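Notes follow once the structure below has been shown.
Heads up, one of the protein chains got dropped from this complex, but the rest are sitting where they should.
For chain A:
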Amino acid sequence: MSRVLSPIAALGALTLSALAALGRLAIFTGQTFAHMIRPPFYIKEFGAALMNVGYFSLPVIGLTTLFTGGALALQIYAGGARFSAEAVVPQIVAIGIVRELGPVMVGLMIAARVTSSIAAEIATMKVTEQLDALVTLSTHPMKYLTVPRVLAGIIVVPMLVAVGNIIGIMGGWAVAVGTLDFNSATYLQNTADFLETSDIISSLAKGAVNGGIATLMGCYYGMNSGRGAMGVGRATKGSVEAAAVLILAANFVLTGIFFSS
């Protein structure tokens, strides 16, 4: 290959392998949803996944959204003061948290906390032949491992987003009332008046998509892990990277769909 053409060839190869990866991912996603609607269903595993993805994520989600809301209030106050628009703090905090930051922060925290643990667990199971053992015990690994986790992610992450939104708004409220001399009742009234149903629906929809992406990536990278400890490390790293990028990309697309018209 000539020296001039080789960068182009490299680019082509990269594009092809990216497309192939996307195709494998799409097939995996399709298989997951196909298994979701066909028995057997593993209720106990689903319950455990709900606890792990949802309940145990509450502390980290509460803390991250609390600080995000607080920082947002400070920034809007300082920025608004430049053109005497300090009063919009409650409205902008509400919109910023509910429409964007709530779902994104929750999605990224789930990627950090849940995607990584799912990927590491399933990859270790693969490396130690536990996935093979499942098959020999007439249990489909997709049904037993992937479906409960992905379903839990889709169902429970919107709830986490709802909780995160409330705590984020309360973070803004605490800062505004505590240090910026806002009236508490007026602040809450302004927030409630300003938010529309579509804001909340879009927020929860983003939550469901993010929950699906985060859990799917964990399962996909785990099941396709290479051999040995290095394989597990690679799978974990790859799963979190892919989940974070896809969550942000999906968020952008969904924002376009919901709010561009």
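Rule of thumb we're sticking to: a contact is a pair of C-beta atoms (placed from the backbone, for glycine too) under 8 Å apart; a residue touches a chain by one contact, two chains touch by 3 or more; residues count from 1.
Just so it is clear, contacts and distances are computed from a predicted model.
Not shown: a single chain whose UniProt protein name, out of "Histidine ABC transporter, ATP-binding protein HisP", "Ferredoxin", "Pyruvate dehydrogenase E1 component beta subunit" or "Hydrogenase maturation factor", is "Histidine ABC transporter, ATP-binding protein HisP".
For the options A:20, A:135 or A:192, the residue in contact with the chain missing from this view is A:135. By the touch rule set out above, chain A reaches the unshown chain at residues 40, 42, 121, 125, 128-130, 132-139.
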